[in-house]
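Here you go, one structure.
Shown here: the complex without one of its protein chains, the others still in place.
In order of appearance the chains are A, B and C, and numbering begins at 1 in each one.
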Amino acid sequence: MNTMNQEAAKPKVELRSQNSSEIVVKNVSKVYGGGPFAKEVIKDCSFTIESNKLTVMIGPSGCGKSTLIQLIAGFETPTSGEITMNGSPITGPGKDRLVLFQESALFPWMTTYDNIMYGPRARGEAGKEATEQADFLLAKVGLEAFRDKYPPQLSGGMQRRAELARAMINKPEIMILDEPFRGLDNMSKELMWKYYASLYEEDRNTNFFITTDIDEAIFLADRLIIMTNLPTQARHVIEIDIPRPRLIGDISANQRANDIKKEVMTLLHEEAMKSFSGGSKAAADFLDAYSKRAE
Amino acid sequence: MSTVMNTDTSSQKSAIKGAIRIEDVVKVYDPDGAAVMAVDHCSIDIPGGEICMIVGPSGCGKTTLLNAIAGFHGITSGEIYLDDELLCGPGKMQAEPGSDRIVVFQNGALFPWKSNLENVVFGPMMEGKLSKKEIYDKALSMMADAGLSGTENSFPGEVSSGLRRRVEIVRALMNDPKVLLFDEPYRALDSLTKSVMHEALLDIYYKNKVTIFFITHDLEEAIFLGHRLIIMSSRPCKPKKVVEVDIPHPRDYSVLTSPRFRELMEEAKGVVHEEAKKAFEAGEKEG
Amino acid sequence: MSKTNLKDKIFSRSFLRGIITIVIFLLIWEVGARFEGWFGYRLPWVGLIPPPTAVFVTWGGLIGDPGYWQSWYLSFGRVLGGFIAAMIIGIPFGLFMAVNRTFHNLSFPTFEILRPIPPLAWVPASIIFWPTQELSIAFVTFLGAFYTIVINVLGGAKSINKQYLQAAQSMGASQWDVFRRVVFPATLPSIVVGSAVGMGITWEVVVAAEMISGGGGSGGAGGGLGFFIWNSYVGGSYEQIIVGMISIGIAGYFSSEMLRNLGGLLTPWLKTR
Partner (left out) sequence: MNTESLQASEMTGMALTMYRISTWIKSPKPYLMFMGFGLMLGLWYFTVEVWKLPRFEDMPGLTEVVTEYFSADPMYGTSIYTPEYYMHIGISLRRIAYAFFLATALGVPLGLFLGWSKKFREFIFPLFELLRPIPVLAWVPLAIIMFSGSETPVIFLTFLASFFATTLNTMLGVESIDESYSRAARCLGANGWQTFRHVIVPGAMPYVFTGLQISIGVAWFSLVAGEMVSGQYGLGYLINTGYIMITYPTIVIGMITLGVTGYVTSALVRMAGDFMMQWRVRELALGDN
């Protein structure tokens, strides 16, 4: 357990949630539509998001990862199987599981500060402590200068940091991120990797991160879950035992990282070959990509 | 299918076309009175047939440079030559768009209302130099060559974004351009599909030996594709460092894990990140 | 706008070009109307209407006449009455349909069946139903704006990015809070657009309603710019007809612009693009 380094001047703000929580997904399936037109997106999928760990889920684009997030966040219910958090089943959305979507969901009509304060105000907890935390978080994500600006005035990277602050003020037990850095240009993407990793290492909250980018997965993950193509299942789990804090440079230099990268690629490729008959355009695109590379 | 180097020597001997010379170009925008300099005394010399990668933070004015070469808007001062023929300069501030310099746009510009085949034949049909039959035969063979047979009659909206991208490159090549201008074409694709698009592009390049002026902010993409990297400063953009990529062609994906590749990455990364940090702090919005 | 480019704007090339065409249009109108007087041959169409100069002279005469301004006042009153009623009823109706599924399935089909009936087809029924003529015109004006506002509000509320709602819910916001601080502000731009268009339609409707009911033989107080035009026609003073037309054009344009500016104030975040 690393000791959080105190900035003497700043008020000590307890960001780490009291208990460390864990999500268990057990034999979950999700089917859309009915009868002959039923479409099975998730089939008998089981995995665990371990507490105080950064679990990354990787799988081909269009393989139903986002549906899993909808189930874990409680916006939809599984057709069969069960998802529990610390033992009790998940029934609906709650502030213990907050999601960062692929496109920014900052409210464009609220300034950065009002966005961050939305959670506490919505729950009627907008006291002195909340405003203090909001200011602390604004400084923490380096957006004090953009406090009263509207989201359209912020760059992609800044919007992501503001959204992180908006989630963290509610002290979620689990942060869920759905390919949050996909739209950013590569420079900001790598800067956000480092930023997000340091944020995680500071309080070691349970985080669940979805991506299609292998380098991103290896740089961030403690545990890497590799998913099959449609219908999605957890295929394989790899422990990423590269010590933290990690440097982007050593992702390509570090031999262990290279081995993991090769292993992940072969697994994802196998998946693509199996489900190509499924005919979904996303899979076809993916396999087309792989078949060229494999030879 | 390892890509066989196109050793057709005839194209080597013919004067290598498509050499671009950009000399001391400045571009100042004037949105409602506040003069904003986008390009600051930029000089680049690109020999014919070379893949030249322009790398820089978003919003630094790279696209402005591309638009000036393509002739979509003018420049404030300086000169741009194509094979020693003045495109734009003193007296003629804006170049004339033409089929010798064809742009592949960031979000793609296939005409959604025309089938893939109609898109590919559009250029030659407009110029009317060849007969209709010759154009269609050439189009069908080039599409088959790029692995697009079977998608001729579907509309762009019905095929995947990766496939649309390849149709657009084939459409560009139908006019036998001297230069292909790419404006971050693979930005929206997920990293896996992107890697294969790179190989498809190189494949087409080896067969057609056209000069490529390629804008990107993805350093890995730049080193994998390019003969040379021009790293630009943040706004207003100005060449800051040139990196020669001496990895031999034809290249395939194993290059990415080769030690030489990593050395080049380190060499370029320092400069690129410095510029990106400046853009990042200045709150530079996406390019 | 700084002083210099305000001046450029006025004398800029594009502005002058617009002026030239308008001047040519007025010239053709003037010569066409006077053609019969000068050359004895009456041109079709344009020959039958008074020239712009005569219209301006009549307009000058009317500026002092309180009756003229009275018709402005009456028309404005009817437009505002119908329009505000359409906003008060239309916006909540549209928002509630967007938020509550069952209410939408219950009322939207009926709304869609009534919508194709042009508002002016309601004039006779409205005259029968409402006690005073004032109310019957206001009802038809209300209908004119109501359909547009509801459609725009419904469209706007439906096209809210689903993730805004999910983000708000997961942060523990109550249904009412999600509505008040997410659904409503997100729909505001569509409300502004809907009301600006709705305002335009109310002017169209009020003119016709005033003409039909005023001129439709039911006598009564009448009044308003629509009646003013119809009355000028019946009275044979054609110059006043055109004065009436221009006045309504200005009134309609002015009220829509005012609404758009008000809308701009309500949605500051849109301007920051």
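Basically, contacts are C-beta pairs under 8 Å (C-beta built on N, C-alpha and C of every residue); 3 or more make two chains touch, one makes a residue touch a chain.
Just so it is clear, the model here is predicted, and its values are computed rather than measured.
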Residue among C:G60, C:P92 or C:G249 touching the omitted chain: C:G249
Which residue of C:L74, C:M87 or C:V123 touches the chain not shown here: C:V123
Omitted-chain contact residue, chosen from C:T53, C:S107, C:Q163 or C:T267: C:S107
Residues of chain C in contact with the chain not shown: 13-14, 17-22, 25, 45-46, 48-49, 102, 105-110, 113-114, 116-125, 127-131, 200, 203-204, 207-208, 211-212, 215-217, 225-226, 229-230, 232-233, 238, 241-242, 244-246, 248-250, 252-253, 256
Residues of chain B in contact with the chain not shown: 70-72, 97-99, 101-103, 105, 107, 109, 111-114, 122-123, 126-127, 155, 157-158, 160-161, 171-172, 175
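Here is the rule we go by: only the chains that are shown with their structure count from here on.
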Chain A and chain C: spacing of chain centres that average the CA atoms, whole Å: 50
Distance between the centres, which are taken as Cα means, of chain B and chain A, whole angstrom: 34
Per-residue multi-chain contacts in chain B, two or more chains: none
Where chain A touches two or more other chains at once, by residue number: 153
Chain A residues touching chain C - in the complex, by the definition given at the top: 73-75, 93-95, 97-99, 101, 103, 105, 107-110, 118-119, 121-123, 149-153, 170
Residue numbers on chain C that touch chain A, as the complex places them: 161, 163-164, 166-174, 177, 181-182, 185-186, 188, 267-269, 272-273
Chain A contact footprint on chain B (complex, rising order): 1-2, 57-58, 159-163, 187, 190-193, 195-196, 199-200, 217-220, 253, 257, 262, 265-266, 269, 272-273, 276-277, 279-280, 283-287
